[in-house]
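Everything on this sheet refers to the single structure shown next.
In this view, the complex is presented without one of its protein chains, the others remaining in place.
So that you can tell them apart, the chains are marked A and B in the order they are listed, and the count of residues begins at 1 in each.
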Amino acid sequence: MKKLSRTGRKSRKSTALKSPQLLLGIILSGFVLTITFVSFFWTPWDPIGINVEDRLLPPNLSHWFGTDRLGRDLFSQIMVGSQNTLFVALISTILGAVLGTSLGLAAAGSGPRLGAVITRISDIGIALPSILIALVLATTLGPGRLSVIIAISFWFVPVTARVVVGPARQILALDFVEAAMTHGRSRRYILFRQVFPNIAPIVIVQTSMMFAAGILIEASLSFLGVGAQPPTTSWGKILMDSQPLVQQAPYYTILPGAFIVISVLGFNLIGDGLSVLLDPQQSKKGVV
Amino acid sequence: MKKSLKLPVLIAVALSTALLSSSLAVAAPKPGEVGSTTLRASHPQKPTSWNYLQDGTSAFFVPTYLNILESLFETDSKGALKPLLATKLAVSKDGLTYTIDLRKATFHDGSEFTSADVVYSLEKNKTATNGLLSSPLAVTKSIKASGPSKVIVKLSRPSNSFREALGQPATMIAPSGYFESDNVGKKLIGTGPFSFGAFRQDIDLHLNRNAKYWGTKPFFKKVIHQFRDDEPATISALKTGQLDVVGMLFGAGVDQVKPFITDKKYQTFFWPSTSASYLFLNPKTTALKDIKVRKAIAHAINRKPIIDAAVGGYAEPGCLMVPTWTSPWNSNYCPYKFDVAKSKALLKDAGFADGLELDFPYLTLAEFPASFEVLSAQLAAVGITVKGRGQDIATWIAKVWATPTPEYDINHITNNAPLSTFGCKGTTTPYGYEALCDEKFESLIASSDSIVDPKKYVAAMKETANYVADQAWVIEIFSKNEPGIANAKLTGIAKARTSMEMDYRNIKWAK
Partner (left out) sequence: MIRVFIRSFTLMVISAFTGSVVVFVLLRSVGGDIATVMLGTRATQESLELLRETFGLNRSWVEQYVSWIGGVLTGNLGEAYSKQYVISTEIAQRLEPTLILTFGSLLISIPIALVVGLYSAMNFKRWRGASVDGIAQIGLAIPQFFLALVLVLIFAVRLGWLPATGYVSIFTDPVEALRSMVLPITTLSLGITAVFTRFVRTSMIEQMNEDYMRTAKAKGRTVRSAAIIHGLRNAAIPLVTTGALQIGALIAGSVVVENVFTIPGIGRLLLTSAVTREAITVQSLSLVILIIILTMNLFMDVLYGILDPRIRHKEARK
């Protein structure tokens, strides 16, 4: 039979230093967060200073990352753009993870009727064409962070719920959970103290993927007029603007792309490290 | 010795005959190769419908006008009328009676083209929901056939716009009864050198050479007109030889044209568009009712960076709303040149020393997102903050353009609206738009269209255009030269005279 952690609270001897993944994750995300933090006070150039004569300059000593299609300093743009991008991606990921997991656990823990209703509602949420939601939000709420977060969560919450519901049912069917039930433990206690710790690795994988997806979805939304509106910018918007110029100015796409990769990797590695901390058995004998 | 020689000789002979015969029995050239009779062309827009009485988008006319559907006359590159389905035009001295002689021609369905078809089509076009067809025909009092090959049109007043429209889609001719048939919206029937072939939604339209065409038959037996809205992907397809002609790039593709200009495998062309690209201000916004504020906005605009950023540099800056590039009333007149200091002073004068905030919903296609970014920076430099909102075309039309309660303060559009539409009696351009609603403008508009004498007409139009610029309700920025790219071995690609045509009639392989 499966040997599972029963409370999720076990010894946490592993420190960041013992997990190279966590360490690397902290370094990469730390780098991105530092740049974001600094951008609030300082950027090498005026991030919104348009100078069309200098458009599409390749990287050089004064413009480290070159200039964009309107002659703005690309590095400064990426610095400032990280504010929007990280905010939107983090908030919608957290919303997706918290609401989605709760919904999934509720569906697994409630009776078959209610559970089925919740899963079908999630299915509808997953199937709704995202372009329609984006267009409706653009019309009703107008552009801005709120619209973007709502649009992304419309997709994240049901998907997470759907990912969680199956494994949660699996755990609920196990003997020790049944034992807890017969001992009169409350449903909420069982779901959060016994089921959740055991599905945490899946939630963490899902969360890390949502973070990556959030950054990319924001890109397509800004294209539909929902996302960041000039003069504010985001990595997604920079990426969208650079798309047609990939042949003339490859750096214009690759550099903001590299920042997306770095932050996705960084935050995912932290997720990996955390899942090791949450499931202590792995840390004990990860190498098989 | 002799025997040993025989075999190699035989093999050599056999081989060379095989080679020779294979090179003689040339396979028909594949598309893209010189001599191929299929032309593959692409345009970024797809028509929303095949019913031209309803569809007012230029995407409809691009593949169909002149290729499938012919008008009575066509407009040559100098703006003059040139015979097409009509052979001769006689206008009475008072400018009220137009006598039009017609040629012999056959429709794609086999029926003969006669004066009855002209009467039928003009009456239909006059009632079209599409203003491009109906507005210039509104002045017609009677359209009568005079024998099988002559039509007499009587006007209620002389009209220059009617005369110009004779060489435009407004006089496109369909066979009698067409709009009551099942073909409406599905299959076009005209007299053009190509007939309407297979159509695949979102993908392409096939134009087949019309064997019974009255004029010089085109070289290409088939033209595959593709609808491709992803311009970078279109450029890739051109480079891999999947396309022969790419017309009128207006979005992400304009920045990719430059390398083709020097590439010997391709030819590039820059079709001067008949459209004007301009800012228009909402007459209902209180702050903008003060001409000082409008002047300040006009002075804040630096045209060159907008052109470079938004249309790849392929446009002519201008201050006059002159939609037709051949218009004789065009000039360098520019009442409010780029001048930041003057702009700031005007704003201060108008009581906006601390700045002003304006709502600017912009279209999320073509040149508009980039032009919005540059415009908002230029306006910010004089103290005007613009609040941007991206909108797709349908939303924009519904919320900004075609509504009596528009939601915007300042906006940018490119189209070929006649000047008359910015006054009280304007029918099409932003309806409810009554910016130039004053006596002077109305009398200029009312009189200029009826002037019979060409010189006086030009003078009146010039005065009107300059007056529009002076008022600064609509502020011209540039007129585009829409870029296209084609295989260098093709010739006869006609200079388009409107942004609404890709003329396939004379294209062939160079000798």
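In this text, a residue touches a chain if its C-beta (ideal position, glycine included) is under 8 Å from a C-beta of that chain, and two chains touch if they have at least 3 such contacts.
Please read all numbers here as calculations on a predicted model, not as lab measurements.
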Sole residue of B:71, B:114 or B:130 that reaches the chain not shown, by the stated touch rule: B:130
Contact with the hidden chain (one of A:27, A:131 or A:179): A:131
Chain B residues touching the omitted chain (full complex): 46, 48-51, 54-57, 129-132, 184-186, 199-203, 226, 228-230, 232-233, 236-237, 239-240, 242, 391-399, 401-402, 404, 413, 415, 417, 427-429, 431
Interface with the undisplayed chain - residues on chain A: 1-3, 20-21, 112, 116-117, 119-121, 123-124, 126-133, 135-136, 139-140, 159, 162-163, 166-167, 169-170, 172-174, 201-202, 204-205, 208-209, 212-213, 215-216, 219-220, 239, 243, 246-247, 253, 257, 260-261, 264-265, 268, 272, 275, 279, 281-282, 285-288
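Basically, only the chains that are shown with their structure count from here on.
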Euclidean distance of C-alpha centroids - chain A vs chain B, Å: 45
Complex interface listing, chain B residues touching chain A: 231-232, 251-253, 255-256, 258-259, 304-305, 308-309, 364, 370, 372-374, 376-377, 380, 388-392, 395, 399
Contacting residues of chain A [partner chain B, same complex]: 48-50, 52-53, 55, 69-70, 135, 138-139, 142-143, 222-226, 229-231, 243-248
